[in-house]
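Just one protein chain is left out here, and the rest sit where they should.
The letters A and B name the chains in turn, as written, and every chain counts its residues from 1.
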Amino acid sequence: MRIENRLADLGLELPAPIQLPPGVTLPFPWVRLWNGRAFVSGHSPLHPDGSMAGPFGKVGADVTEAQAYQAARLTALAMLSSLRVALGDLDRITAWLRVFGMVNVAPGFTATPGVVNGFSDLILELWGPDAGTHARSAVGLAELPFRIPVEIEAEVAYE
Amino acid sequence: MRIENRLADLGLELPAPIQLPPGVTLPFPWVRLWNGRAFVSGHSPLHPDGSMAGPFGKVGADVTEAQAYQAARLTALAMLSSLRVALGDLDRITAWLRVFGMVNVAPGFTATPGVVNGFSDLILELWGPDAGTHARSAVGLAELPFRIPVEIEAEVAYE
Partner (left out) sequence: MRIENRLADLGLELPAPIQLPPGVTLPFPWVRLWNGRAFVSGHSPLHPDGSMAGPFGKVGADVTEAQAYQAARLTALAMLSSLRVALGDLDRITAWLRVFGMVNVAPGFTATPGVVNGFSDLILELWGPDAGTHARSAVGLAELPFRIPVEIEAEVAYE
């Protein structure tokens, strides 16, 4: 329970598993485990009850950069909630490998790395610089589902 | 020939290998095999003869969501055609791992998951819920090559 203890030390709680909006079902899992590798579907910010959290819309217009940083941090918590369900214990994650950060940008908003730092900073706080370090891209998408401000997918190693 | 039989049961045929438009050559393969992992390049809908199939353009403007769902289903068939060439037999695929679905969106079109379901639903019909399940993102791109409505890349395990 090392990672869960660090979350508690930071005053953070993982949200409940993702609750999609009424009428929406998705034919894929949030985490695909295979042979020591977890492929993680695109995640976005959640409320504590697992429902989708705003602010919704375009970063740089509807959503400020600071709000989007916070949304990326909430996205990390959402992903950890899914990984806890899939693995039983977050301590089984031995290495973060790849993070692909997608920001729902208004035209001209290019500060996408600063936004996705909200995700990376928390992962590094929790796993430290060896296990937590990861290759990353952070880019501006034309549209994201449900007008979420940020969507992040990842790949991690587990034992 | 288990997967090919299921395709036949569904009344589906795989298209011929991809025929690029005249004058276009690409310096990469459609599938990169390495050590039990197949990395699959971005695919798009094909006609039965392997030529690129429309409807072309922006989903939400030139292309309806229902047409785009069907385009994503045709994209799955195109990818299976490439995988059959690369592996000899689709039954060698033991696990779908990651699917990255890119939709050529008109401004404001956010129903990208529903579009990429056209791909995921068919993979799950063919491989079932264990081998067929996959991590996924489904997002809106600003532009796609040749104005294709959908482009999907994937990673699978094979034996």
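Keep in mind that, in the parts below, a contact is a pair of C-beta atoms (placed from the backbone, for glycine too) under 8 Å apart; a residue touches a chain by one contact, two chains touch by 3 or more.
Keep in mind it's a predicted model, so treat the numbers as computed, not measured.
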item	value
Given B:Ile3, B:Ile18, B:Val40 or B:Leu126, the one touching the chain that is not displayed	B:Val40
Residue numbers in subunit B that touch the chain omitted from display	24, 26-32, 34-35, 37, 39-42, 100, 102, 141-147, 151, 153, 155
Residues in subunit A touching the chain absent from view	95-100, 103, 105, 107-113, 117, 120-121, 124, 133-142, 155, 157
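In this text, only the chains that are shown with their structure count from here on.
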item	value
Between subunit A and subunit B, centroid-to-centroid distance (C-alpha), Å	26
